[in-house]
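Here the complex is missing one protein chain, while the rest keep their positions.
Chain naming follows the written order as A and B, and within any one chain the residues start at number 1.
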Amino acid sequence: MLDIALTISLTLVVLALLLNVYRLAVGPDMPDRILALDTMYINSIALIVLMGLWLNTKTYFESALLIAMLGFISTVAVCKYLLRGDIIE
Amino acid sequence: MIKPRPWLPTPLLSLLLLVVWLLLVRSLAFGQILLGTFLAVAIPLATHRFWDAQPHIAKPWLLLRFVLRVLGDILIANIEVAWLIVNPRRRLHPHFVEYPLMLKDRFTITLLANTISLTPGTVSANLRMDGKTLLIHALNARDEDALIAHIRERYERPLKEIYEC
Partner (left out) sequence: MTLYVILEGVIAFFLVAGGVFAFIGSLGMAHLRDFYMRLHGPTKATTLGIGCMLIASMLYFWVTQGKPDIQEMLITLFLFITAPVSAHLLAKTGLHMQLKHIDETGGRPPELRPEEIGEKPVPHPDRGHG
């Protein structure tokens, strides 16, 4: 049962990533692309968590945490740049 | 409740840092607790000058109830928004709302804005520089006044009661 659930979940997350790539390519504006990238970060965390379940290991949680932090910080940095023309004032 | 002291400016933050450290190293060994305590004291000491003062929590039990209520709202309202997105025959009526704030403290306004953003259907978009109105974008709202009244009764009043009574 768990295998089936894991497969369904993985499929859905991969579809979500494809939708994000679509939005990233289509745009139409800069904030849309940032939003798509931010969502891709979060979905890739989901992918890593599911991979940890699949391989039955907890090794990857640190990387998930790092991706969460990097995603947040890069989103904030790009937003600041668009908003103010500068990141660190 | 531990009172703030010169060497411990923010007790709650220190506690949180200690817990996060122990979760990160995934161990409860004495050495790790010692190191975590040292970090939990040293980091706020080094950085607390950059922060606004945190308001005093007057009623911790109400805070717990507030957190539970927000978690419940996130669950229920997420299902509603998921239905709005999936439903093919939907007619969405997005709405920009200027929400007049009752709270004055910057920390509690931040909390309110985060709560509004986490509860589906609404995203806080901009806080005016004078700190009196919050711009909210609602995904599907026809009645501006009803939305304002809902947020005020459900989130802002409890926050005010918890922090600024």
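Throughout what follows, a contact is a pair of C-beta atoms (placed from the backbone, for glycine too) under 8 Å apart; a residue touches a chain by one contact, two chains touch by 3 or more.
Note that the structure is predicted; figures quoted are calculated from it, not measured.
Asker: Please give every residue of chain A in contact with the chain that is not shown.
Answerer: So the residues of chain A touching the missing chain come out as 1-2, 4-6, 8-13, 15-17, 19-20, 22-23, 29-32, 34-36, 38-39, 42-43, 45-46, 49-50, 52-53, 56, 58, 61, 64-65, 68-69, 72, 75-76, 79-80, 82-86, 89.
Asker: Considering the whole complex rather than only what is displayed, give the residues of chain B touching the chain that is not shown.
Answerer: Given the touch definition above, chain B has residues 20, 23-24, 26, 74-75, 78, 81-82, 85-86, 91-98, 113-121, 123-126, 128-129, 131, 135, 137, 139, 141-142, 144 touching the missing chain.
In this text, only the chains that are shown with their structure count from here on.
Asker: Could you give the separation in Å between the centres of chain A and chain B, each centre being the mean of its C-alpha atoms?
Answerer: Inter-chain centre distance comes to 23 Å.
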